[in-house]
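Please find one structure pasted underneath; my questions will follow.
One chain of protein is taken out of this complex; the other chains stay put.
Now for chain A:
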C-alpha cells in the first residue's frame, strides 16, 4: 500500500523497447548476419558476444524469432555452399585435408553461433518444435558437402584408396582418416554406414577374394593360414585405429568368408601340406592355427573333425590288420598306445582340448580296435608282459603309468569279457608255471600248500554253486560267498569273535548245516569236519540305502565291534569314518578239525600304516597314565628329586609298559606348567608337590 505512493518502479526503467517496429528487427538482424559472416571468415575476435547475444535475445523477445531462425538457416546455407566449392577445388591429396579443416571450422562456427543464439534455442525452438541450432548446421553440411555430387563419390573413393594402399603395405595418415570417419559418424550412423561402411565392406570382400585366390595358388596350407591370420589381425587393428568399433565384426566376417570359408575344403585336403600331413607330422603350431581360424566359420571345425576322424580310422585299420604287428601282440598294443598318445597330444596342444574332438578320437579308436577280434587277447598279453617285466625291477611307478594307458585302450574294447577270459587264463598259467618252477627248485613240500590253496579255491567255487542251487530262497537276502580253506595250506592268524548281524549269522548257519550235511559221508575224516568262521579274513560289501550318515556310521560301528582287530577292513586305513571310505568284509570261512589261527590274505603292506597308527594311539594313551603315576608319587612324598621320580614312576607302570624316561620328563614339565608341581628354588633337581 505504501509502495504506491513511492512509485519507484517506472516503466522506463524497463529498458527493453516494446517496439514492434519491423525496421528494428531488420536492423538487429543485419547486425547478426554480419556477425555470422565474420564468424565464418574467422574474424570473430573483436566482436562483442554480449551485443550479439542481446540482439538475438531482443529479436526473440519481440516475436521475431521466426525471422531469426529462417535467416540463420539461409545464411548458413550460403556459407556452407561456398565451403563446398572450396573443397571441390582442392587438388589431389589435399582434398581430404581441406575437407577435414573445413569441417573443424564449421563445427567451431556452429558452436559460436549456437552460443550467441542460445536464447532462441531455449525459448523459441521448443515453442515451435523446430530443431535446435546445431542440427540444421549438421544437416546443411551433410546435404551440401557430403552429398554434393562432386564431393560424395570423391570422398568415398579417396577413403577406399587409402585403405587399399595401407593393405598393400603403405603407411597412411591414420589421424586424418580417423577424423574424417568421425565426421561421418557425427553426421549420423546411417551416413557412416551408407556412405562408407557398406562400400568399404564390398570393396574389402573383392580385395580378399582376389588375394585369397592368389595365395591359394602359391602357398601351401600352413603358410596360407599364416597369411590369413595376419590379414585378420590387420583388419581388427584397422578398426581400432580409425573405424567405428561396430565395424569390427563385419569386416572380420568378410575376411573369414573370403579367405577361409571359401577355401576350406581345398586347404584341408591340400596335397602334402593339408590336415592329414599336419596330423602325421605333429605340426601343432599349424594345427592350432587352423583350429583357431576355422572355428570362426560355420562348419569349420566340423570339417577338421571329419577329416581327422576318417584319417584316424584309416590308419587305425591299417594298424590292426598289419601282418607284421599281428605277429607280436606287445608291439601291436604298443603301437595303439603310441597312436593314442599322439592324438591326445594334438587335441590338447592344438585343439584346446575340444570335447567334440575328444569324442571323435574315442569313437575312431573304438571303431578300429574292434575290427580285429584278437584285440582283447593282445591287450591281455600286453598287460601280462608288462606285469612280468614289473617283477624284473622296472619301477612300479612306470608300470602303473603304462597300465593306466592300457586301461584307456581297454575301454574301447567292446568285448571286454573276452579280455577277461584271456586274462584269467594268462594269469592262471603264469601262476601255475611259477608254482611248477618252485616245485622243481624247492621240492614238493614247498609247493604243496600253494597247490592246496588253488584246490581249495576251486572246491569252494563248486561248494558255493551247490549251496546256492539248494537254497534258491536266499537270492533276495544278503549274498554270501564262502571260501572253505584247508587248515595248514593257508597262513594263520588269530581269529577274533565277530558279532555278525542277524541276517548274516543266520545265513552262515544255513551254510554250515549245508556243508556239514554234504560231508557227513566223508570217508577221509574220522571225527567229521568242523567249520570255524574266520571273520577276520572276510570282507563284506555293504550296500546301505540311507540318507543319514549317522545311521551308517552306527551300523558300521556295530559291525566292527570287535576288540582289537577290526572285522571291517577300511580303506583308507584311518580311525575316522570318512565319506569316501569303503569297507570290505567278505566272509572267508574255514577250517576243518580245530580252530586254527588263520591269517589274513591281505597283503602285508597294508598293515604298515595301520601299525603306525596303532603305535601313535598307544603313545597317546600312555601319557595320562604317566602323569597319574607322577602325581600319585609326589602326593605321598611331597618332595622328591628327579632321578627318584623316574625310578618310582617306571616301577609303578612296569606291569603295563616300559616308561620312557624322556617321556616322563616331558610329563613332569607339563605338570609344572599346569601348577601341579614346582621346582625347588635352590636345587633345580628337586620337585615339590603343590596342593
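Heads up, the rule we're going with is that contacts are C-beta pairs under 8 Å (C-beta built on N, C-alpha and C of every residue); 3 or more make two chains touch, one makes a residue touch a chain; residues count from 1.
Please note the rule applied: contacts and distances are computed from a predicted model.
J.: Can you match the unshown chain of the complex to its UniProt protein name from these: "DELLA protein", "Trafficking protein particle complex subunit", "Elongin-C" or "Origin recognition complex subunit 2"?
T.: Cross-referencing UniProt, the chain left out corresponds to "Elongin-C".
J.: Return the single residue from A:70, A:86 or A:111 that touches the missing chain.
T.: With A:70, A:86 or A:111 as choices, the missing chain is touched by A:111.
J.: Among A:45, A:469 or A:662, exactly one should touch the missing chain; which is it?
T.: A:45
J.: In the whole complex, not just what's shown, which of A:29, A:119 or A:365 touches the removed chain?
T.: Hidden-chain contact among the options goes to A:119.
J.: With the missing chain put back, which residues of chain A would touch it? List them for me.
T.: The list for chain A reads 3, 6, 8-9, 13-16, 39, 44-51, 53-54, 57, 108-109, 111-112, 115-116, 118-119, 122.
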